[in-house]
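All protein chains but one are shown in place.
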Amino acid sequence: MIKFRKNIWEFANPNNFLSIANKIVPLFLILTIITLSVGLVWGLFFTPEDYRQGSSVKIIFIHVPTAFLAINIYFMMFLASIIWLIRRHHVSLIAAKSAALIGLIMTLSAILTGAIWGKPIWGTYWAWDPRLTSFAILLMFYLGYLSIWQAMKFSDKIGDLSSWLCIVGSIFALLSRYAVFFWDQGLHQGPSLSLDKEENIDNVFYFPLIICIIGFVLLFLTLLLIRIKTEIQKRKINILLNARDG
Amino acid sequence: MKLNFHLLKYELLFALANKGILLSTSFFIILILIVGIGFGQIGESSEKTLLAIIWIAISLSSLLSIKTMFQEDFDDGTLDLYVLSNTSIETIIFIKSIVHWITTNLPIIILIPLISFPLGITIYHSILICLVMLLSTPALSFISTIGAALTLGEKGGNLLISIFILPTFLPIIIFGMKISLLIANSTYDIMAHLILFALSLICIAITPFITSLIIKIHYT
Amino acid sequence: MLDFGKYTFEVLISYVGTFSLVSIVIVSTYFDAKKVKKDLKNLNIDILNDK
Partner (left out) sequence: MNLIGSSLSCKRDGKLIFSDLSFKIKSGDVCFIKGPNGSGKSTLLRLLAGFIKAWTGKISLNNKDITNSNDIIYNNFFYIGHSNSLKNYLTVKQQIDFWEGVSEKKYNLEADTFNLKKILNRRIYECSEGQKRRLGLSRLSIDNKKVLLLDEPTTSLDIENVSRLKNYLKDHQKKGGITIVASHEDFISSNNQNIILTLNPPKNRERDPFI
């Protein structure tokens, strides 16, 4: 049983985090497999064709979740960096570090599926449309954040530097996005999901899409938990080695 | 104030001693020529491409001597002296960025009418483009100080600085290119001008504080 | 069975592409975790032996 904890910051202790993560990773894994397979199978085989886009609309069930994650993982890294800078919780820094690679892959898949989808509908794989450009920008900032971890050895100082890089990157990614949108609204349709029900896509696509998004988020969380666990154990090994060798 | 002018004078002297002006202008000219010749071979040299090249070249050359900005002072201990002196680090960063702009971007901007005139942009329009650049490129120098601070004490940080900093130039490059293109076509968009200058001023106002926070990390 | 009309190829290639991209992370995560677990175990045994 997971005991009820009074304070969310207790998760910030690496050992508390490890013990909880060990318990919930299998649960998350099972949930991920169930939701992803249900969502994707529903989306692939049990949805009708769109009257304009034909069967190519089935790409939405991976394009939207990956794009959603690509943006939100960067936002999560931004929050985690701020928490590390203010409250110095190691798990927060490690979470930001481990999320970056997953975010990069999600951005790449969103761009890939978008390009494949764009060819039959717009007649081109890539156009310098504002939304597409924003994703290219996001990709650059992911690469910048990953390269600081690649180039330098893990230490608290590099943690600070990378957190600042992430914060500065978020600000400029947002600014670039608005700069790109200033001139035109582009080919890409508006957001597929919003809280305002009027604008949403049809219900037939809506429910499997929601399940797919939940599935991808669960996939992200599972991977993130495992990566954080690995990273904490790496730190442990380093400390033990240092202690043994003096 | 006297202290700030003293620092400005000596920072200029340091920058001149490092031959920054010569390097950045030659880099700029070579880049323009290489890309120009390349475009000439495939038969595509319009004013559009020229403007794009100019903006890209100016942003690349403002990263050229950025690595030495704090690294040299950090290695020889002058930065310690600044930290203990009667000014704030923010002021020092401000002065350094201004000096960096004067030594790398200003000479290039003065060169631009000479380059763009023979390639089909009227002298009036190229002077207008120069004015836009004068007002917006200081932000590039200011932003690149963040990269210099991030890679302080890191060997081979030049490549890292380009990776971190070039994407952050995007808002200014996007607006700058579009505005220059509009000017070359004799149309003006006052709103875009205002946003570009606002962006530039915001960067100038905020980056010294961010950079000083990052530099302080290296002191813990 | 895997026939989605006009756009079968696009749909399949985007699914396969995404899965191969995602599997890069999954595989790297899995092997990283496995290696670190083994290292930690060995190290703990070493330290016990030293004592």
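By written order: A, B and C. Residues from 1 in each chain.
Please note the rule applied: a contact is a pair of C-beta atoms (placed from the backbone, for glycine too) under 8 Å apart; a residue touches a chain by one contact, two chains touch by 3 or more.
All values derive from a computational prediction rather than experimental measurement.
Would you list the chains present here that the left-out chain is in contact with?
A, B
Pick from B:Gly43, B:Gly77 or B:Pro118: which residue touches the chain that isn't shown?
Touching the chain that is not displayed is residue B:Gly77.
Among A:Pro14, A:Pro65 or A:Gly114, which one touches the chain that has been omitted from the display?
A:Pro14
What residues on chain A make contact with the chain left out of this view?
Spelled out for chain A, the touching residues are 13-15, 90, 155-157, 232, 235-236, 239-240.
For chain B, enumerate the residues touching the unshown chain of the complex.
2-3, 6-7, 10, 13-14, 17, 75-78, 80-86, 219-220
The working rule: only the chains that are shown with their structure count from here on.
On a C-alpha centroid basis, what's the spacing between chain A and chain B, in Å?
Spacing between the chain centres: roughly 33 Å.
What's the distance between the Cα centroids of chain B and chain C, rounded to whole Å?
About 43 Å, centre to centre.
Averaging only over C-alpha atoms, locate the centres of chain A and chain C and give their separation in whole Å.
16
If you look only at chain B, which of its residues touch chain A in the complex?
146, 150, 154, 160, 163-164, 166-168, 170-171, 174-175, 178, 192, 195, 199, 210, 213-214, 217-218, 220
For chain A, which residues are in contact with chain B within the complex?
137, 140-141, 143-144, 147-148, 151-152, 157, 160-161, 164-165, 168-169, 172-173, 175-176, 178-180, 182-183
What residues of chain A sit close enough to touch chain C in their complex?
Within the complex, chain A contacts chain C at residues 40, 44, 49, 54-56, 58-59, 62-63, 66, 101-102, 105, 108-109, 112-113, 116-117, 119-120, 219, 223, 226-227, 229-230, 233-234, 236-237, 240-241, 244.
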